[in-house]
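Supplied in structure tokens, the structure appears directly below.
Only a single protein chain was left out; the remaining protein chains are all shown in position.
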């Protein structure tokens, strides 16, 4: 209580002291626009911002900046504006808006923070352009350019032209020049300069270029009596009844332009009939017979004959109305030369955009394929080479991901934690795999179906355990800064670094797999044991040990895959579930027992899924459904996969 | 936390046995999943209910009797919701139920409570197109969340092209349907509306985000309206951040993302993206401060956040308490009657009123994501009355719901007939 009293006292004293400062011209200006600023809506705020921008006051720029950064506050009691900084939860440090002098600390009860929404902030930023474009600070100049790019206005053209000339920084200068050309397209003074600017962008795939060109080519559908009026920039003449412009469309266009009377809809007819029921009859038809369309037509016709309701337009009238009018698409842009140039440039761009999109899609597909491959590579060992069905494989992936999460909780540096997490995830899942092999799987080598069920039992137990330990909430696994962002080749083609990292990781594991299987003793022994355990045993190989190590290796790789997948998506207890069926599919489709098959399988599934997504962009679920159906059919025709093992190695 | 929950359960069990002998408690059923996929969201609501009941009992209960929570676990299994609801109503004889999260669970429970004349408070924002005699909808209808957020996009951000991204289930489907028709009313052309549905838990967002970015190619400002549910949001926002989509270029407004969903994320790249709710934890009112404090005390964890459905339960529960006091009985019909017109201050500074269509009046808040993962409330409307049947779909525009005078939840204003007394499920 005393605290408040003191604060109020302090505030009062400050008020007296500040009285002079409050009459500053900038405060007066703000007070004049107080209502608009308080309302803070993009629709109405314009005049207030313009007034500040054009005021010529030295403080205007700072006020606009602070306002945009939500540092401008208003005192409820008298409506005066201040800058303020938060000292703690309830206290503010007030600063005078004209002089920048600190005015002391006050409690925040009486103060309202102005929170311009991002629409208003955009407008403030646009107003700031003229202050910032030639600012000595590089950061501010870039902000100004961003703002121009977002909301280009005709007056920016001159400001930009002035700025280009004495821009010291080469990168900014290039950007300014590009922006200048872009603005010229829309706001250039003469037709020639505009066309020149348009032509200069030929083959440029940037979204901003298309965003500048497309509005020039925007059309609206028009209808006119007789001939097309003079001075219209016609894009295309339309004939009613052609493919994308039916007679119905044409007529409704006429109706919407008030050039023809509306046709009467079924519902209107029904309403008209309802309104004209007399003695249980409408137009001579008994009401209870009105349960067919034909009877209703009859009743309506007789009502129309009697003149009670407007008659429906006949076919002949309909045709006559269409014949009497011309239909065409019209460019909003009046100059034909400009639209022609824009169309020419855009055509040259479109082909390149198409190619780039295909490239982008392929990159996406490749990235998805590498994720599937990474998830499946462990299975390629346990299932592909050893023939053990491990339904808990997905849970090993999950364990890897959670290991990554736990490490990140203990080691706050993301780079170091990833470096620790990868081998640790391998170790954890390796141990889990070995334990599972020793305790469960080795008793079931001759009963593959039961292996499937037993490992499934382990899978549900592990999943629930993860829920009990970590909760059902998705856990964050944050990638280090150097993996943030994307490699941008153009506005169309880009791929995030994390996906590139996963791709590289997949390649690394392919190499490791090949190395182990072909160049190490373990690989040799493993191949021997899987081909003929008894013969291998008589050669002095311990099949138990080999099986155990191989299974551990497969599980360990799953753990590392888990860290990678967690980085790009999320860590939940159901993480493994999302990948298990696809992983088995990958291995089966590719061909069991062959790593190249798994690679091909993953690639095929990745490209297939992206291909279907491209065909049907509005429904990703459909893509997954059709992909699985395709795989089922594919397996019917190549039951042993893309690369089928031949001869003895094929086993049964 | 776990311990507390179990002891509460044990307590409830112990109570249940004694209650058989002397009927001096009022039973409140809590029908929220404690296991399965929905447990993450619903467990919090169960705890909220236990907290509210405990608080009420400290104040002396209702009608001089203590309240007793009967907690069951429908395990995120939709048929089980119906079974458990029947059990609550016939075996436990509860007087009121608070529960459900997903629409499909509500639809599963509906026939049972309508048959047995139960009472359910449903606390989650939903797709509307329903008004049951036995349900009070304390969450937002589309006109209390989706439509105002779209208006905000149109008017404040000047968005001209819309990407409606959603998880493939009822709420996004219906909401997007309503929004599409609303946007067309507002003069947005059909080709300027891009719709995409993804499965639950979707993680491969790169193509969809690229598609959205590519929408900007015709020079119109693009905005994303997201009804993406649950975990899938993490992948979506990560991809947004990775592709460098800034909120100033392509703003995203989400209807089902709360502060707890963002806790799985590094939000520094997401600053400025939006969420529309009827409540944010950052609301600066004394009621909210008390609520958060009570919640932290009850749950024993200062880090736990509060969310919109919790506020819905807070309002719903208090209104029910007042209605019971007013009616002097827990009889469903009498309480339902007393519920209509109940007023109770919500946590964001205005007053909620229960309307004859069993929906609340709610203010619509729009929050911007801050870099600490909290939401900064940048816009708050006056309370908007909830509309059971949307005005933007032709079939629903003619329907209205009024349990006070028409005694019908699906009344056709054109033919002036009650289409049906029970709900369609």
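Note that the chains are named A and B in the order they appear, and that numbering of residues resets to 1 at the start of each chain.
The definition used in the following text is that a contact is a pair of C-beta atoms (placed from the backbone, for glycine too) under 8 Å apart; a residue touches a chain by one contact, two chains touch by 3 or more.
Here is the rule we use: contacts and distances are computed from a predicted model.
**Student:** From the list "Cytochrome c biogenesis protein ResB", "Amino acid/amide ABC transporter membrane protein 2, HAAT family", "Putative hydrogenase-4 component E" or "Phosphoserine phosphatase", give the UniProt name belonging to the chain omitted from this structure.
**Tutor:** Hidden chain, UniProt protein name: "Amino acid/amide ABC transporter membrane protein 2, HAAT family".
**Student:** Out of A:359, A:537 or A:622, which is the one that touches the chain we can't see?
**Tutor:** That would be A:622, which touches the missing chain.
**Student:** From the list B:47, B:87, B:218 or B:402, which touches the chain that is not on show?
**Tutor:** Considering the complete complex, B:87 is the one touching the chain left out.
**Student:** Which residue from A:87, A:277, A:324 or A:514 sits in contact with the chain not drawn here?
**Tutor:** A:277
**Student:** Which listed residue, A:358, A:416, A:461 or A:508, touches the chain dropped from view?
**Tutor:** Of these options, the touching residue for the absent chain is A:461.
**Student:** Would you indicate which residue among A:162, A:332, A:512 or A:632 is in contact with the undisplayed chain?
**Tutor:** Within the whole complex, the residue contacting the unshown chain is A:632.
**Student:** Touching residues of chain B against the unshown chain: what are they?
**Tutor:** 2-3, 5-6, 9-10, 13, 34-35, 71-73, 75, 77-79, 82-84, 86-87, 90-91, 103-104, 107-108, 110-112, 115, 127, 129-130, 168-170, 173-174, 176-178, 197, 199, 395-396, 412, 415, 417-420, 422, 424-425
**Student:** Where does chain A touch the missing chain, residue by residue?
**Tutor:** Within chain A, the residues touching the omitted chain are 270, 273-274, 277, 282, 287-288, 290-293, 296, 389, 440, 443-450, 452-454, 456-465, 467-468, 581, 584-585, 588, 619, 621-622, 624-625, 628-629, 631-633, 635-637, 639.
In this section, only the chains that are shown with their structure count from here on.
**Student:** If you average the CA atoms of chain A and of chain B, how far apart do the two points sit, in angstrom?
**Tutor:** Averaging C-alpha atoms per chain gives centres 25 Å apart.
**Student:** How about chain A: which of its residues touch chain B in the complex?
**Tutor:** Of all residues in chain A, those touching chain B are 41-43, 70, 115-122, 146, 150, 207, 210-212, 214-215, 218, 353, 357, 360-361, 364, 367-368, 371, 467, 471-476, 478, 484-486, 488, 491-492, 494-499, 568-570, 572, 574, 578, 610, 613-614, 617-621, 624.
**Student:** Using the touch rule from the top, collect the residues of chain B that touch chain A in their complex.
**Tutor:** Where chain B meets chain A, its residues are 37, 39-40, 152, 155-158, 168, 194-199, 201-204, 206-208, 210-211, 213-214, 216-220, 231, 234-235, 238-239, 241-244, 247-249, 251, 260, 263-266, 269, 272, 366, 368, 376-379.
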